[in-house]
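Please read through the structure below; I'll follow up with questions.
In this view, the complex is presented without one of its protein chains, the others remaining in place.
Let's turn to chain A:
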Amino acid sequence: MLNKYPMWKNIMVVLIIAVGGFYAIPNLFGEDHAVQVVATRGVEVTAQTQATVTDVLASNDIAVKRSELENGQLLVRVQNPEQQLTAREAISEALGDKYTVALNLAPATPEWLEALGGGPMKLGLDLRGGVHFLMEVDMSEAVRKMEEAKIADFRSQLREEKIRYAGVRKTPRGIEIKFRDADTVGKAERYLKTRGTDMVYSDISSGDNFVLLANMSEIYLKQIKEEALQQNITTIRNRVNELGVAEPVVQRQGAERIVVQLPGVQDTARAKTILGATASIEFRMVDDKASPTAAASGRVSASSEIFDRRGGGQVVLKKEVMLTGDHITGAQPSFDEYSRPQVSISLDAKGGSIFSNVTKDNIGKPMATLFIEYKDSGERKEDGSVKMTKIEEVISVATIQARLGRNFVINGLDHKEAQSLALLLRAGALIAPVTIVEERTIGPSLGAENIESGMQAMIWGMAIVLLFMLIYYRAFGFIANLALMANLIMVVGVMSMIPGAVLTLPGIAGMVLTVGMAVDGNVLVFERIREELLAGRTVQQAIHEGYGNAFSTIADANITTFMTALILFAVGTGAVKGFAVTLMIGIATSMFTSIVGTRSVVNALWGGKRLKTLSI
C-alpha cells in the first residue's frame, strides 16, 4: 500500500527524536553555585580533604547540595551565591595556601542523568565571559640555546679526543668547526658521527680552509621544538592552576602555539602576570654544621638561611648560590643501572665548568635544589600592578658522589619525585620564552547579553517562520513545524552529547539559520505534492511522488552546504568553528526530521486512506 511506513521505521523515528530530546534535557536545569578545590604544591586532594571541607561547611551552617571528588579536584555545590562566597573563605582558611579554592558554576544536571552521559552544552567564551590567549613559543630562542650547548659540546669532545681544531663558531649556514688540515676534518667527522645522530655533518673545505659544517638534523630540530612546546604547556598549566580558574583550557595549537582559555577571568593584567611569571632553580650547599635544634628556633649563622622543604620539614642552606637554573639545558627522569629512579640533568658549557669547580671541593657533602617561584599574592601595589610573593622551597637534597660535569644525575628519589623534579627543573629553566600573540577578553555582562540577543533572534525568527508555515501549508505546515521543533531539540541534544562541541554566539546564529533553512526540505516536498495534485494525480500518488522526487534535490542541496561547513570547521578557529559545528549538526538533523520525520507523521495520518482533498 502506498504511503505506509512499516512499524519499525516509525519506532526508529520516535526513538531517534527521543534520544535527541533526552540529551537535550540537561540544558533545562541551569547551574549550581559551587566551590572548587585544587591542590597546587606537592599535595593532593583526597577523601581526607573532602571530609575536612564537609566539616568546615557544617560548622559554618552551609548546606552542601553535593560534593564530588574527581580527577584530583573537589567540587562542592551549595545553595546560593552568598553561601558560595562564605564557603570559599571558610575552606580557603581551613586548607591553607597549598590549595587553590575557586568559585565555580557547575551544571545542575541530576545525578541519574549524568550517569547516563547527560550534560548541558558547553558554552564558548563569547557566551560565558572570560579571557582567551594565544601564546607563541619563541622557537628560535630554544634552537639558539641548544646550538650554544652543541658548540660547547664540540669543543670539549674534540679536546677530550685530542683532535686539534682551530675554532668553532655559529654561522648562518650552521655550526662551523675549523681545522688545520684535511686529515683532521675526516677524523673529527668520523668521531663526531659516533656520538649520536642529533647533528648532520658535511665537509665544506675549500682551498686552505678546512671546515666541517654541523647542522641539526630535522628530527632533532623537531624534537627540540616539541620539547620546548610541551615544557611551556606544562609550566602554563601549573600556573593556570595557581589562578584558581574553574575549567581552564590549555591546549597546543599547531607546532608552536598554545591556546589558554580562562572562563570567568576578567582581570587580564593579573592573569598575564601570573602566566608570565618566572620560576627558577638554585643549587646550594646544605649547611651541615647548623644544629637542628638551633635551626628549629630560627638561629643560624649569618652565612646561612632556613628554608622549608617541600612535603614538610626544614633545611639550612648556605647563602652562597653554586649555580642558577638558567644554565640548565635539559632535565629528564630516567633510571640508573639498578633501575632506581633518577633525574639526568644537562648544563650549558659555562654552567658545566662552574659546577665542575664547586663540586670538586664538596664531594661527600649534601647539596640542595631550591625552587623559587613568584606567586600572585592577591594584593595590588599602589600603582595598580600585581604584587607577587616569592616562594622558595627545597625540592631535593642529594649527596655529591663525585666531581660533576655538564651532565649529572640526582638520585635518591622515588619514581614520582623524579618525574616532578625533572618537570620543575625544566620549568625553572624556561628555555623558550612565550609571547601573547592574540588576546580576547569578553566581559561577563557581554556574555550574558550575547546569549540574550542570540535567543531573541532565535525566538523572533522561529516564531515568524512557524506562523508562515502554518498559514501557508495548513495541516502540512503544522507537521513541518513539529519537524522544525524536533530538529531544534535534536541539535541541542547532539551538541550536548558531543564532548568537543562548544556553543558560541555564531553557533547560535548557525541554529537560527538552520531554522530558516530547514524548512527548505519541507517546502520542496510540499510544493511538489501541490504540483502533482494540480497535475491531476490522486492524493496518495501525489504524496508518494512529492517525497520521492524531492529527495535527491534535498540531498544535493544539503550536501553542498555541509561541505562548506566542513571547510569552515577545518580552517576556522574558536567562534567560527562553533558555527561550523552547529551548522553541520543542523543540516544532518534537519534532513532527518524534514524528510523521514514528516513522512512518518504524514503516512500515519493520511497514508493508505481514500482521500479526495489534502490540507496543504
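We adopt the following convention: a residue touches a chain if its C-beta (ideal position, glycine included) is under 8 Å from a C-beta of that chain, and two chains touch if they have at least 3 such contacts; residues count from 1.
Heads up, the rule we're going with is that contacts and distances are computed from a predicted model.
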Name under which UniProt lists the unshown chain, selected from "Carbohydrate ABC transporter permease", "Protein-export membrane protein SecF", "Aminomethyltransferase" or "Chemotaxis protein CheW": "Protein-export membrane protein SecF"
Residue in contact with the excluded chain [from A:K65, A:R252, A:K350 or A:R530]: A:R530
Sole contact to the chain not displayed, among A:N60, A:Q73 or A:T268: A:T268
Residues of chain A in contact with the chain not shown: 126, 134, 136, 268-269, 272, 436-443, 445-446, 449-450, 453-454, 456-458, 460-462, 464-465, 468-469, 471-472, 474, 505-506, 509, 512-513, 515-517, 519-520, 523-524, 527, 530-531, 534, 547-549, 551-553, 555-565, 567-568, 570-573, 575-576, 579-580, 583, 595-596, 599, 616
